[in-house]
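Structure first, then comments.
Note that this complex is displayed minus one protein chain, with the remaining chains in position.
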Amino acid sequence: MFLRDHWYVAALSSELTTKPITRQILGEHVALYRVASGEVVALADQCPHRGYPLSLGTVVGEQLVCGYHGFTFDCAGTCVAVPGQDRIPSRLSVRRYPSIERGPWVWIWMGHGEADESALPDTPWLTDADVWSCVAGVATIDASFDLLVENLLDLSHETYLHSGSIGTPEVSTTPIEVEVDEDARVVRVFRHMNDVVCPPFYSRTTGLDGHVDRWQDIDYSPPGFYLLHARIGPVGRPPMPDGSDNHAFHMKILYGLTPASEGRVHDFWVLARDFCVVDREIDAFLAKMQTGVVQEDVDALNVLQARTQSAPEFNEVSIKIDRGGLAARRLLAAMTEAALSS
Amino acid sequence: MFLRDHWYVAALSSELTTKPITRQILGEHVALYRVASGEVVALADQCPHRGYPLSLGTVVGEQLVCGYHGFTFDCAGTCVAVPGQDRIPSRLSVRRYPSIERGPWVWIWMGHGEADESALPDTPWLTDADVWSCVAGVATIDASFDLLVENLLDLSHETYLHSGSIGTPEVSTTPIEVEVDEDARVVRVFRHMNDVVCPPFYSRTTGLDGHVDRWQDIDYSPPGFYLLHARIGPVGRPPMPDGSDNHAFHMKILYGLTPASEGRVHDFWVLARDFCVVDREIDAFLAKMQTGVVQEDVDALNVLQARTQSAPEFNEVSIKIDRGGLAARRLLAAMTEAALSS
Partner (left out) sequence: MFLRDHWYVAALSSELTTKPITRQILGEHVALYRVASGEVVALADQCPHRGYPLSLGTVVGEQLVCGYHGFTFDCAGTCVAVPGQDRIPSRLSVRRYPSIERGPWVWIWMGHGEADESALPDTPWLTDADVWSCVAGVATIDASFDLLVENLLDLSHETYLHSGSIGTPEVSTTPIEVEVDEDARVVRVFRHMNDVVCPPFYSRTTGLDGHVDRWQDIDYSPPGFYLLHARIGPVGRPPMPDGSDNHAFHMKILYGLTPASEGRVHDFWVLARDFCVVDREIDAFLAKMQTGVVQEDVDALNVLQARTQSAPEFNEVSIKIDRGGLAARRLLAAMTEAALSS
């Protein structure tokens, strides 16, 4: 059971060319590609003739030609040519999924009915290249969606799992505050670490090498969008009363959490920063660091999922640090129940 | 449920030596080997003592010695020696399957009762080395038997899947004719392409580099024998009224389709040609080309099977080009029903 009537990240913008890729999203196989005009197209990845994946086909102009028997589809998913005859049976068309490209991410609507564009998460940091520099990536994890949500909502794991990059002792020892906005359907987790050592991830990029104030403020909008506001500033100098904060460094760490299938999840990420903008060396450093961090999560969650499945009678114990994850679980459960009863 | 009372190709003649091989056929594991005299033997691949595969044993003279505890079997599958005692329990024998060697292929009878040698498909091209040169091979596909049958009966896929070797636009655009001979249990598909470009597969081997008449006439004898009569001739010069056709080049493309198990099939092939006979360079070229063609089918069918299983609610749509495959399906279904009710 997936929450369908939401936007999910389907691909990195950079992944999509006129050579189609395939990706499983909410249990469905989707062919993703660009036609000659550059437009992104997302079609059900199954030729209606004999079921061959359309993603193995070839883009010719604005059309996609199936790689098995040449059935040809336009951008709307309508069949426009078949082998050996001129008449095209009316049932020969495939579903096109609405998609929207925003900076490094391409979102998809897998839901019933019309796509609700107003429900698309607001991500100004991805498109304002004058102020923000972005690096992006994706990993797929053989673990349930829930395990990834819990991983991201309890960052105390940074101290242990990511000790070489972003984890310092204070991430684990600092108590958190949690807020749940039921109406806006957002879980917020605040962790303000003041006068602490700056980890390599930030010291190398900001040039700060002594103590800093380091804040991690999470906004999780279930099901698929997670936003971490990271602030690194000089000790004892919070943002000004009017909200301006030019003396600090800011990073927006976005995750697009997209269920692939039961027990499999795509983990899209973007790092957007307001410092060293257009510095390609910093881009490369951050991309490499974050790829390593994400791989540590992938490895851990793969193991956790496999272990969970081979020893299913486990009864977890929660502590205060889990309040964010538990709130997310409750919200997801309520949304699932609402979807089932609608 | 397999159609048992038929001959199937079990092995290439060249695969069988005094070092046994194992192959799953119609769900059963079979040990295939030659004894010292050169005779081919096919035994149930399971020692009756503790079930170890006999194919891991050693041929000694006319006998096969199990590799685990040394139980020894003659060509009839009768146990003739056991460790530590002289008396041999009467239950210690294994099934020998009838087999017949014909040129590059070894056929096997997996059926109930006596093997019906008169039912063996006629394949004169495999044994008359004065007139026909053969190259042969085999691949195993992780796809259902039905997917392979449909692949071979709708050659319009050559244009897309095999575009580098045998596929030209006309294979896909030329309408086909289909005949079903219910009594002889043969499905025939005719595709006569006249005045068309000669594909590399034939231009390199026949020396024809301009336009040709290219005919593809299929005789499919379910379940396991498929024969494609390929004719490449000068434009506008069909066979003579008396049937003689010396001004054209002929290739007999034989497929032995042998179910391995549910969802797995062996794809044996032979190319027999009546031109450039005993030209080893042409042999090597054709073997390499055909191995590539078959691998393209293997890759496509593996993907199709995997996709079919992960999205099982697919409803196919058929067009005219599918008439051959649909006729084959009906014939196979009728044969299965007849087998079940007998």
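In order of appearance the chains are A and B, and numbering begins at 1 in each one.
Throughout what follows, a residue touches a chain if its C-beta (ideal position, glycine included) is under 8 Å from a C-beta of that chain, and two chains touch if they have at least 3 such contacts.
All of these numbers come straight from a predicted model, not from anything done at the bench.
**Student:** So one chain is hidden, and I want to know which residue out of B:I21, B:V35 or B:L56 touches that hidden chain in the complete assembly.
**Tutor:** Residue touching the chain left out of view: B:L56.
**Student:** Using the touch definition up top, pick the residue from B:G61, B:P83, B:P124 or B:P234 that touches the left-out chain.
**Tutor:** Result: among the candidates, B:P83 touches the missing chain.
**Student:** Name every residue on chain A in touch with the hidden partner chain.
**Tutor:** So the residues of chain A touching the unseen chain are 150, 154, 156-157, 159-161, 172-176, 300, 303-304, 307-308, 310-311, 314, 316-321.
**Student:** Using the document's contact rule, name the residues of chain B that touch the chain not shown here.
**Tutor:** Its contact residues with the unshown chain are 28-29, 46, 48-53, 56, 65-70, 82-85, 89, 91-92.
Keep in mind that, in the parts below, only the chains that are shown with their structure count from here on.
**Student:** At what distance in angstrom does the C-alpha mean of chain B lie from that of chain A?
**Tutor:** That gives a centre separation of 48 Å.
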